[in-house]
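Could you have a look at this structure, given as C-alpha cells, before my questions?
So, subunit A:
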Amino acid sequence: APEKIKIGYISTLSGPAGSLGEEMLNAYRLGLEHTGGKLGGIPVELVTGDDQAKPQTAVQVARQMMERDKVSFFSGLLFSHVVDAVNAVVLPRDQIVVAPVGGSSETAGEKCNQNFFMVSWNTDTMFEAIGSQIAKSGIDKVAVIATNYQAGWDAAEGFKRGYGKAPTAEILVKLDQSDFGAELSQIRAADPKAVVVFLPGGSGIAFMRQFQQSGLQRTVVPYAATFQADETTFQALGTAAKGLMNAGPWSPYLDNPSNKRFVQAFREKYGRNPSILAAMSYDTVLLLDKAVSDAKGDVENPATFREALRRAKFPSIRGDIHFGNNHFPVQNFYLSKVADASGGGLHNELVGSIFEQRADAHQAKCTMKW
Partner candidate 1 sequence: MLSACKLQGGYGAVQVLFGADVQVDEGQVVALVGRNGMGKTTTIRMLTGELVPRDGEISFAGQSIVGVPEFRIARLGIGLVPEGRQVFPNLTVEEHLTVAARAGEGGRAWTVERVLDLFPRLGERQKQFAKTLSGGEQQMLAIGRALLTNPRLLILDEATEGLAPLVRREIWMCLEAVAKTGLSVIVVDKNIKALCRIAHRFFVLSKGKTVWTGNASEFAEAADVHRQYLGV
Partner candidate 2 sequence: MTEPVLQLRALTKSYGGLIVTDNVDLNVLPNEVHALIGPNGAGKSTLIAQIFGEITPDKGAVLWCGEEITRIPVHQRVRKGLARSFQVTSVLPEFTALDNVRLATLASASSNPSAFEVAAANLTATERAQTCLERVGLATRSNARAEALSYGERRHLELAMALALEPRLMLLDEPMAGVGSDESHSLTAVLRDLRQSCAILLVEHDMDVVFALADRVSVLVAGRIVASGSPAEVHEDHEVKRAYFGEEDVW
Partner candidate 3 sequence: MAILVEQVLNGINYGLLLFLIAAGLSLVFGVMHLINLAHGSLFMVGAFAAAAFAHITKNFLLSVICATLLAAAVGWLVERVIVRKLYARSHLDQVLATFGLILFANELLRWISGGVPQYVPSPGLFSGTVMLPGGIEYPAYRMMVTSIAAIAALAMWMVIAKTRAGMLVRASASNPTMVRHIGFDVGLISTLVFAVGAGLAGLAGALTGPLVSIEVGMGEQVLILSFVIVVIGGLGSIRGTFLAAMMVGLVDTLGRALMPLALSGIFSARAVSSFAPALSATLVYILMAVVLIMRPQGLFAR
C-alpha cells in the first residue's frame, strides 16, 4: 500500500459556476476532516485543478495531474461535458474516476466504463421521479421547459418515462437564455397545472423569477430537480423559490447517523443546510474511505480498487444504496418542497418518498457485468 494517496480533484472553481465548485470542495474537505484526513487509514493529498467549466481545459488539467502529479485516481467533477472530456483521456489509461455528479444517460448506458463511477445520479432518473410523482397526483396537463442540450433532452425523456405519456407542451430553449417572455406566454396558452423545469445555472433563476412575476404561480405548480432548488440557489431565487417541488435522492432531513453528522457539522461551519451537491461530494469521500480500506490501500492496482468500489458497503448519508452494473447507484428518491424555514430564509421540506431502490433506466444498455 502506498504511503500517501493523491486525489486528482478537478472541478469548476472559477467563472459563473465557481461557487458550486467551491460548495462541493468545502463538503469534500469536510468529509476528509471526518475521516481524519485519511482514506482507509492512508493519509491523503488533495491535488485540485480548475476546469473553468471547459472540457478542453479539463483535459489539460487531467493530463498534468497524470503526468506531473501522478495522482492515484480522479474525483471532484461537476459538469457532464467536462466529465466526458476527462473520461476520454483518463479512462483508457486505466485511471479510475469517482465523480460526485455529472453523469449523462450515455455514460450510464452504451458508454459505461469499468473505470468510471458515478456517486449521485443520472439527471433523467430525477425527472422520471418527477413524472411519476405528477402522474400519481393526477395532474393531467403538464408543460416541460428544458435547455436544448443533452442533459435537457435526457430530462425531458426521463419525465416522459415517469409520467407515462407526452406532456401538453414541451419547450426547449437555448443555453443561457435569460428572457422568457415568449415561453411564459406559450405556457400560459397551454394552461397546465404543473410545469417541469430543467434550466441550469442563471437561466433557471431567471425563469423562476419571471414565472413568479407572470402570475402563473397561482395556478401552476413548478417542479424541478433538487439541485436546482437548494441552498445554492435560494439566495438568488428569493421568494420565487417558494413552493417549488423537487425530487432527488437525498434530503438534509433523512434520518441516519451519517447524514446527521454531516448536516450538523456543515451547519456549524456554514450556518445553513448543505446543498445536495455538497451532500454528494461528502458522500463520495465516505465511499472512497470504505473502498480504499476494503482494497487494503492498494489504489494503484485498478482491478482491486475497482472491485472494492463496486462492492463497497459504506455508511452513505442516503442510507441504503449500492451500485448497479453500470456503476450508477440504485437508491431511493424523495420529494421535497421549498418552504419558509423556522429560523428565517428557505429550506427544503421533506414531503415523502417517490421511488424505493430505483435503478436508472439505462442499466440494460450497459454491457458491463460483474
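Following the convention adopted for this analysis, a residue touches a chain if its C-beta (ideal position, glycine included) is under 8 Å from a C-beta of that chain, and two chains touch if they have at least 3 such contacts; residues count from 1.
Basis for inclusion: all candidates are chains of the complex that A comes from, given by their letters.
Worth saying up front: this structure is predicted, and the values here are computed from it rather than measured.
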Using the touch rule from the top, find which candidate among 1, 2 or 3 meets subunit A in this complex. 3
Note: in the complex, subunit A contacts candidate 3 through residues 14-16, 18-19, 22, 148, 153, 170-174, 176, 178-179, 181-183, 185-186, 188-189, 201-206, 209-210, 212-215, 232-233, 235-239
